[in-house]
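What follows is part of the complex, with its chains left where they were.
For reference, chains read A and B in written order, and residue numbers begin at 1 within each chain.
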Amino acid sequence: MGQEQTRSKSIKIRGDERVEFHNQVDYCIGTGRMGLALQQEYQEQLRLVQELIGFKHIRGHGLFCDDMAIYQEYTVEGKVHAEYNFTYLDRVMDSYRSMGLAPFLELGFMPQKMARGEQTIFYWKGNTTPPKSYEAWKHMIQTLLRHLMERYGADEVVTWPIEVWNEPNLNGFWENADMLEYFTLFKESFVAIKEVDSRFKVGGPAVCGGSDKPWIQGFMEFCEEQKIPVDFVTRHHYTTDFPKYEGHYGYADLMDPEEGFSNLHSTREIVDSFPQYNGLPIHITEFNTSYIPNCPLHDTNQNAAYIAHQLSRLGDDNESYSYWTFGDVFEEQGVPFTPFHGGFGLVANGCIPKPTFWTFAFFKKLKELEGYCVYRDDNTVIMRMETGEYRGVAWNRTCKRLDDTITLNYECKTETNELCLLTKRVDESTCNPLKVWHDLGEPANLTKAQIAVLQDVAQPFVQTNSIFSKDSLACFRINLPENAVVYFELKPVHRNADRGYDYNRIMQS
Amino acid sequence: MGQEQTRSKSIKIRGDERVEFHNQVDYCIGTGRMGLALQQEYQEQLRLVQELIGFKHIRGHGLFCDDMAIYQEYTVEGKVHAEYNFTYLDRVMDSYRSMGLAPFLELGFMPQKMARGEQTIFYWKGNTTPPKSYEAWKHMIQTLLRHLMERYGADEVVTWPIEVWNEPNLNGFWENADMLEYFTLFKESFVAIKEVDSRFKVGGPAVCGGSDKPWIQGFMEFCEEQKIPVDFVTRHHYTTDFPKYEGHYGYADLMDPEEGFSNLHSTREIVDSFPQYNGLPIHITEFNTSYIPNCPLHDTNQNAAYIAHQLSRLGDDNESYSYWTFGDVFEEQGVPFTPFHGGFGLVANGCIPKPTFWTFAFFKKLKELEGYCVYRDDNTVIMRMETGEYRGVAWNRTCKRLDDTITLNYECKTETNELCLLTKRVDESTCNPLKVWHDLGEPANLTKAQIAVLQDVAQPFVQTNSIFSKDSLACFRINLPENAVVYFELKPVHRNADRGYDYNRIMQS
């Protein structure tokens, strides 16, 4: 590292400010293909995520891929009949629901036997061609939804959002990126679903960046023209340049986040330009920094700090934003060889939370109690809770390493003489399992002892401090080395004196 | 604090040294009275202790106290008969064994109905008088042992050591501290036990310091005279001065540890002075710093560092040494009002490990693998393991606060170019739940959220570092602020290059 610099910032809070901040951190999370949800390691990672963060929805690919075995055919007297196998679907849905999750259903990809073509995507060979018969497609969707409603209750299932396909604006995901064919798929699906129950919410076109503008524009025009009362619009959001590949990995530079926000805002503007769709919810059904599953960046503290900033802003234009993905049980480019390999997950294989995991956990803690935002800038967001305490997150995001530490000096109004400041710190020296794995020699196959060490070092460093207010102001500072993310709570302390343990006496002995 | 000073020490290790060090850290642990073992919180604390430390034996008072309900009487046609209720005993023993523990049986105190007098001790009123009838006492012991042998197997039960009574050299524990009566009790018990199975190992006199010399001398003479082939000698070991009471607590100063070791050595000398008892095992069936259960010292990092030093030395003269106690489910002075209250336990109520807990966990890790000691001094002990790695513990013990940091500079011989140094640090700023509890306002009744914070901050701070050897020497340093205890492992690293994740590239981006 070069020479270290420190910048300092002063933040004053009266406590009655009302600052805009739409915290949808826990609305939805991404996942590897649905068939992987049968795996035990997947379930364990998801359980960890749900215990410490707790999302409401989960979205991924592969509902109709062959490993889920849903669409089957059998022949009687020379005639082919469809039949549906929900054995695995139920197992997956049962497990989601046991962890408090509901799916954000993505309709795709195509069962081999129903597919018009042979094009597949990924190591796991999802077929990405249109159906031979839209009737068959519709029948499958309707049968599936009716099955889910019978099993989980209609009132419950109609609250599960439904998105049609994934990134049809890429050749790989949709043969020829054929926009008109996608619109057909969308309309047929939309109609089929609403026939089952008009309460379902259905959206698209699930595009990634690049050609997002023409696709969003085209999609809205199509809906308008066809008088489709689409319920929401979906798109994706990744924030790195093209990766440079070297060996098994791709290395990518982070973009200026404002570029991304501006691109997202363009979607908002296109949608709002259609009077009947003005204000329609936009769901970012995937976001992350890099869009490849072997980008070491994902495993770093830098990723955690960059995402903290994203979480502070993405709610401005969007109804939700779903991080891609919760864990590293993931096979798009094959089965990972090593626990750290630049996967998308919040959790590395071996149930090791990565730094970005804690970014989500910290933003979730801002929602645990009722409260309102009193301050937001590019390094911190602060809430005042109904209990009178303050909760906040602070971060020092970098795109390039500058050896630049930031000190935030907070002055918060309080009616209490004594307070306790609790901080949970995730930075490169306190919570950096990637470094530890590197120091251990980058073992491909972790022993139990190595897993235990990695889980230990993947915890935030927690501290408390006594704060005594002066002139009704509680003052404290938080140091943020580069890529640090810190959660804090500032709580009134009411000391119960009579059993008083003389702490100072002990400390001076 | 005053001005801080740093001392530095250099430690060179060839790796083939063989240094004396009898590490019996896990032989035995103390417990609150046996009736408390029925409690759920007790079981949870003990489970934590067994998972992370793992003792072989457990010893405490109260086997025959009325809450265990063992000794009962019933009357038929005006005649009183003894009957024995092993419902609770079995529950306790089943739970111990399910956690890998065997008891170190302490015979005491007296069932009310069998007692000669009314004297009791403690909040829970253990009767500390001799039996009305030694026949009844013997019958009870024999019935109990036979029951245990039937339930758990004779070969197993005869390996459980048996100690007769507790601290008979104190009036409170044994009416009038009547030495002759104790010898009777001992002899009667000894004979009764050996009648059941001569393989049992039986010892005494379980004295505390003060009058230990005349009692040990007297006991050995008695055994010699009576031709009792006593199997081992027991005594206790506490290392503070008289406490000064203030409010609900007693504050005590630590003694120079050499004073204590010298007192212990006197026991060794007395025993060895009897030719037929020369070399007889001595078990310290209780030790701690302070001997009162409301001494804040127990909860501190100072205690942890002092005990680290004790653990490095107590094996020199003694077969074992049993810390008093594993947890704070304990009622000798009543039920604790607050989670931290100066209790004896390694674990505070709420399942919060205290700093001293980690001292034991660290010394236990020196025994996890086969190895031998290569270095020991007053600040560190180092083992070389069969795997070629080094493991060690380092500490900076104080009796009075001097603001004195020690830096240990290690140079260890190695055949490997790259190594990984793993450290687990417990000091006043990294692992100090007492301070956090104080900062939180010393709440008497912890909420779940407070328990979670306290458990978080009660973990050692774990780090790794890459070490590159030079001239076959791996050099590293460990800083020890006052009262720090640090565990370390130095392991060879063999890097598997071909999947190579370019860690440095990521860190510089």
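Just so we're on the same page, contacts are C-beta pairs under 8 Å (C-beta built on N, C-alpha and C of every residue); 3 or more make two chains touch, one makes a residue touch a chain.
Please read these numbers as outputs of a predicted model, since none were measured by experiment.
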Full complex stoichiometry in copies [only 2 chains shown in place]: 4
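By definition in this document, only the chains that are shown with their structure count from here on.
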Angle (degrees, nearest 5) of the CA superposition of subunit A onto subunit B: 180
Whole-Å separation of chain centres (CA-atom averages), subunit A against subunit B: 47
Residues of subunit A touching subunit B in the complex: 246-249, 251, 253, 296-297, 300, 302, 337-338, 340-342, 400-401, 418, 420, 422, 428-430, 434-436, 438-444, 453, 456-457, 459-466, 493-496, 498-503, 505-509
